[in-house]
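Only one protein chain is missing from this complex, and each of the others stays in its spot.
The letters A, B and C name the chains in turn, as written, and every chain counts its residues from 1.
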Amino acid sequence: MSKLAYLGPRGTFCEAALRLLAPDVEGVPYANVTAALEAARSGTADGAVVPLENSVEGAITQTLDELAWGPPLLVTGELLLPVEFTLLVRPGTELAQIKRLTTHPAAHTQCRGFIERELPGAVVVAAASTAGAAQEVAAPGSPYDAAISPAIAGEYYGLTAIASNIGDRSDTVTRFIRVSPPGLLPEPTGADRTSLVVFLQDDHPGALLEMLSEFAVRGVNLTRIESRPTGDGIGHYFFHFDCEGHVSDARVGEAISGLHRLSSDVRFLGSYPRADAVAPQVRRGTADADFAEAADWLSRIRAGRV
Amino acid sequence: MSKLAYLGPRGTFCEAALRLLAPDVEGVPYANVTAALEAARSGTADGAVVPLENSVEGAITQTLDELAWGPPLLVTGELLLPVEFTLLVRPGTELAQIKRLTTHPAAHTQCRGFIERELPGAVVVAAASTAGAAQEVAAPGSPYDAAISPAIAGEYYGLTAIASNIGDRSDTVTRFIRVSPPGLLPEPTGADRTSLVVFLQDDHPGALLEMLSEFAVRGVNLTRIESRPTGDGIGHYFFHFDCEGHVSDARVGEAISGLHRLSSDVRFLGSYPRADAVAPQVRRGTADADFAEAADWLSRIRAGRV
Amino acid sequence: MSKLAYLGPRGTFCEAALRLLAPDVEGVPYANVTAALEAARSGTADGAVVPLENSVEGAITQTLDELAWGPPLLVTGELLLPVEFTLLVRPGTELAQIKRLTTHPAAHTQCRGFIERELPGAVVVAAASTAGAAQEVAAPGSPYDAAISPAIAGEYYGLTAIASNIGDRSDTVTRFIRVSPPGLLPEPTGADRTSLVVFLQDDHPGALLEMLSEFAVRGVNLTRIESRPTGDGIGHYFFHFDCEGHVSDARVGEAISGLHRLSSDVRFLGSYPRADAVAPQVRRGTADADFAEAADWLSRIRAGRV
Partner (left out) sequence: MSKLAYLGPRGTFCEAALRLLAPDVEGVPYANVTAALEAARSGTADGAVVPLENSVEGAITQTLDELAWGPPLLVTGELLLPVEFTLLVRPGTELAQIKRLTTHPAAHTQCRGFIERELPGAVVVAAASTAGAAQEVAAPGSPYDAAISPAIAGEYYGLTAIASNIGDRSDTVTRFIRVSPPGLLPEPTGADRTSLVVFLQDDHPGALLEMLSEFAVRGVNLTRIESRPTGDGIGHYFFHFDCEGHVSDARVGEAISGLHRLSSDVRFLGSYPRADAVAPQVRRGTADADFAEAADWLSRIRAGRV
């Protein structure tokens, strides 16, 4: 039976994502993104599930940098997981008894309305993670009465949910990715996404515009661009790009080959089914059949058959 | 005498930046970026100094989001501060006596080589900030023997530096900005930078390329682009742009007016002298004199004087 | 009463165009485009009507070059005239009697089907113009039995039309322009066209793309581009551009100011109502109101009122 590493401890949203992405696979928690990815690289696990971005907090920069700089891994799947916070207590605790509450600061921020309304006098103490908060509440002699955590954490730590979906906004989403060691790519599904990292050849003005033109000319839509520092000083960045389509699509292949030619380095991170299953808009003249027909035409004219 | 809020506690790199940016001004520490900026907005302080990006860690997203979403502030200055870590101890402690060390996790990461080499057996405990680590070492009965902190923290907490510049790489830099309430902009110096936030009108493919073209056509070079989530779900982003030049430059004014026309919203964050004093390359035909001459020409031809 | 020069002799399509463009004005024929435009420049006439392009033959290069290099004139109107050929004979001549036919070679080409079908044995002799052909048929002792000419030529030379609309295709059109000495431009009508000549700064690759981008970024659509040699050797060209809109439109003004800044020279040839009265598609953010609002915004932010 295969195993996937994930960002632990047990009971994280990341574990919830793993269960949806790979229901039949055993999850193994790791202390941080780097450790989870290292497990995938070393073969200790068969892959990993880690967060990539959150619709409120933005990119998980540790994930971005690990994918860019560490030994290569391939993204083979993605999942959009709604961030639903649950108020967990030891069995028997009632809302009115909650004096000391623990959770991760981001969760604190995102549940501020609920806390002010329902737990106005409670002291909130920062935990390292929302799952860790649940773990602490479950510990014998815990100083905390409740944790704000993923529902899944209740299962692990024997806690009871006394309020669900307590975030101030209901539409916060985290995007998780499944990564695997280099190997066969997922087959194209017609609704795929491709991720890559581009290091510009130099920092000449217009280099980014040039990169975007490589996509635009082949009718490939970008869905995300994220800049990260190269480490060589302020003003020097590299880029994560997500685009529509699969690297086996002719237009995607030509576009990223163009990026490869023009840039210092392109690291291909994978092509995989989009979580939202949205098929790309394929602009006139950029379908695989158009590329195949054009290649035939080019062969003919190169042979002088006009 | 004027006062500037900064990211505390006392002894942070942010305070070191403030001393360089505004030597004669009193600094007032705040617990986080939001609080420091709020002090500038409310008039409790005359402005604030906060970190914007680090050459290794990347953007300080709390700063980006506060500038984008909070009540408006203007960036009026910037500073590039080398990140130089110092090993601080209580007077009399020697290197060999250090068993327990505290610092911020990022500093831990960046001083890993020194620690392995010089303090191989030491336990490292995470602190909330590098300045806070120094504060803890100085506290009576502290469980820690040493802190990795900015040199400035030694002054405040009565600690002694027994090793300086202990980071694994010597070129890490943090960019700090000074912000002020809306009011007169800094005068152009010939080597300025302009910062803005752009919310796209919609997410049509090519919207970002369109934005970059507004800069490119007027010969305005971008020095930085940073995407951030709008909060409306994965796939929806807004952008921070830094470009060369001052908003009073004709080419910059026309470029950002173009952005304003095409986008849902542009928030101008300020024009201010570049810390590196690098003058922009002004492309043929895009100097102020060229714009003025072209405006005259346009007036003439509109009047039929050809 | 005012007078307009036109491309003669009497009875040309150009005269027909003049009658439609300026019904109440006296037309004065000139031997060629240069002479007609010279009459407009010198004040001998109040303006001129000359052909600019034909939907089959293409540009009238003499007109393009005169407008680009000669003393400045303004285009103040345009007309699209269907090219309808008429077979003219001396009164009494019948179709079967036509043995020798004269017309301009272009008309010969365009009426080839009619001639083969209806006048299979006729000899066709080249004339300098279609109107001149009619003139020759009318001359005493003419060696010709018929002319292919504009209908209007029949009036002048006392000839009878025995076949009308004899061209092989019925949709050939010539675009005529009215030019005037520099002076007030025609008022904007909401469906205008602007013509200009652009001399590139140098011949660097991409210069043309740069020019087109100046239009594209401001949402100004080109309706025509024509390259002409500068005279400095093969490979050196300048360009005639027609675009949608009036120079008094903000987007057009900014676009051609941009061209002016980047190019060696821009000669403005005029803004005038489109013959087809097609209103331009005004892209989001490029209407005059958008430019005005953006200018206000720019003034505010430059004053620090953010």
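The working rule: a contact is a pair of C-beta atoms (placed from the backbone, for glycine too) under 8 Å apart; a residue touches a chain by one contact, two chains touch by 3 or more.
Please read all numbers here as calculations on a predicted model, not as lab measurements.
> Please identify which of the visible chains the hidden chain touches across the whole complex.
A, C
> Touch as defined at the start, partner being the missing chain; which of C:Ser2, C:Ser42, C:Thr61 or C:Gln97 qualifies?
Checking the options C:Ser2, C:Ser42, C:Thr61 or C:Gln97, the one contacting the hidden chain is C:Thr61.
> Out of C:Gly70, C:Gly113, C:Pro143 or C:Pro229, which is the one that touches the chain we can't see?
Candidates C:Gly70, C:Gly113, C:Pro143 or C:Pro229; residue touching the omitted chain: C:Pro229.
> Going by the contact rule already stated, which one of C:Leu95, C:Ala122 or C:Ala216 would touch the omitted chain in the full complex?
C:Ala216
> Tell me, which residues in chain C touch the chain that this view leaves out?
Against the left-out chain, chain C lists 53-58, 61, 80, 169, 171-173, 175, 205-206, 208-209, 212-213, 216, 221-229, 231-237, 281.
> I need the residue numbers on chain A that touch the omitted chain, in ascending order.
These residues touch the chain not displayed: 72, 74, 182-185, 201, 213-214, 216-218, 247-248, 253-254, 256-258, 260-262, 267-269, 284-286, 290-291, 293-295, 297-298, 301-306.
Everything that follows uses one rule, which is that only the chains that are shown with their structure count from here on.
> Hey, how would you classify the chain contact layout here, line, ring, star, complete or other?
Graph shape here is a line: each chain touches the next, no loop.
> What's the rotation angle, in degrees and to the nearest 5, for a C-alpha fit of chain A onto chain C?
About 180 degrees, rounded to the nearest 5.
> How many Å are there between the centre of chain A and the centre of chain C, using C-alpha atoms for each centre?
The computed centroid separation for chain A versus chain C comes out at 60 Å.
> Can you pull out the residues of chain B that are in contact with at least two other chains?
In chain B, 213, 216 touch at least two other chains.
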